[in-house]
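This report refers to the structure that appears directly beneath it.
Shown here: the complex without one of its protein chains, the others still in place.
Moving on, here comes subunit A:
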Amino acid sequence: MTALALRQDGPGTETAPGPRRRLFGLVVALVVLVVLLVLSVMIGSTAIAPSVVWDALFHSSADIDQFAIRDFRLPRTIAGLVVGVALGLSGALIQSLTRNPLADPGVLGVHAGASFAVTAAVGLLGVRDAQGYMWFAFGGALIVTLLVLALGSTRQGSSPVVMVLAGVCVGAVLGGAREALQLTNPDAFDAMRYWNAGSIVGRPLEVVWPILPYFAVALILAFAVSGPLNALALGDELAVAQGVRVVRTRVLAVIALTLLAGGATAIAGPIGFVGLMVPHVARWIVGPHQRWIFAYSILLAPSLLLVSDILGRVVMRPAEIPVGVVTAFVGGPVLVALVRRKKASGL
């Protein structure tokens, strides 16, 4: 499969760098991510020295700074890392699955579906623990994904515009319904207020752990279908001719996408545009090769999320801006730039 996949990005596509350069880039991305993880723990309403961070992790004491790190900044950073990975990979998956360079779980309404389902679970069914509403997030994400895929595909194949419009409209309807639910149900409103802004603050690690196994499954699925997705980029007929089982590939990709987007929403609320921007950056670096795009997205997306989160902490110190607000503010211009490019970067 690898040999086949490699041959596809040969002639005619943008100059694809060799495996060594790709690997080097991957290492650089990893280093950047690690630096950002450390910065995310250090920077905040008060800056904490690296030595204190080190002590807090390995020689714990009752120091107030150590307390701040262990109870607030570390969970936040871990949540940022996990959510970032999920958002980046889900964006890369949905873009290659729909063959639509403008696809993003946020733009296509998947986040809205998950957050509506969670709000309904909290408001109407009285679910309060993360374990419970996680499943609603998965369900909501799955239903919206299927709905948007169905609405967006015409008889001649899928059309990026119709799909984006379908996503925006499904998102708007579910957003309105969610708002109505919240306004009629003050309990739910109170429980969901912070969650809906799209933020990684105050998410206890108990919310993150139960979702990790599902992310692991999704990760494995995503890499398993990355080869067939490369072939699918050529069109269904050619993919079939190359021995790809189209339906199975799509189903697996949708499952992985649902787990990732639903899980990310269950942890952090709707955070848009990370899944839109990161796969494009990855594609500029490595060319049209899904496995490398996935790998880069996994490293770049949490970096972007952490940078946005750090910015959100610093800009209005001591007040904070939710990370979802920052990513939307950065992501809007990126979307505009993408449609203005002569040819949206091919998949």
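As a convention for this text, a contact is a pair of C-beta atoms (placed from the backbone, for glycine too) under 8 Å apart; a residue touches a chain by one contact, two chains touch by 3 or more; residues count from 1.
Heads up, the rule we're going with is that contacts and distances are computed from a predicted model.
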Undepicted complex member, UniProt protein name, chosen from "Multiple sugar transport system ATP-binding protein", "MxaC-like protein", "Nitrite/sulfite reductase" or "Iron-enterobactin transporter permease": "Iron-enterobactin transporter permease"
Residue touching the undisplayed chain, where the options are A:Gly25, A:Gly44 or A:Gly175: A:Gly175
Contact with the hidden chain (one of A:Gly44, A:Gly287 or A:Pro322): A:Pro322
Missing-partner contacts on subunit A, residue numbers: 102, 107, 151, 154-155, 159, 161-162, 164-166, 168-170, 172-173, 175-177, 179-180, 183-184, 197, 272-273, 316, 319, 321-322, 324-326, 328-329, 331-336, 339-340
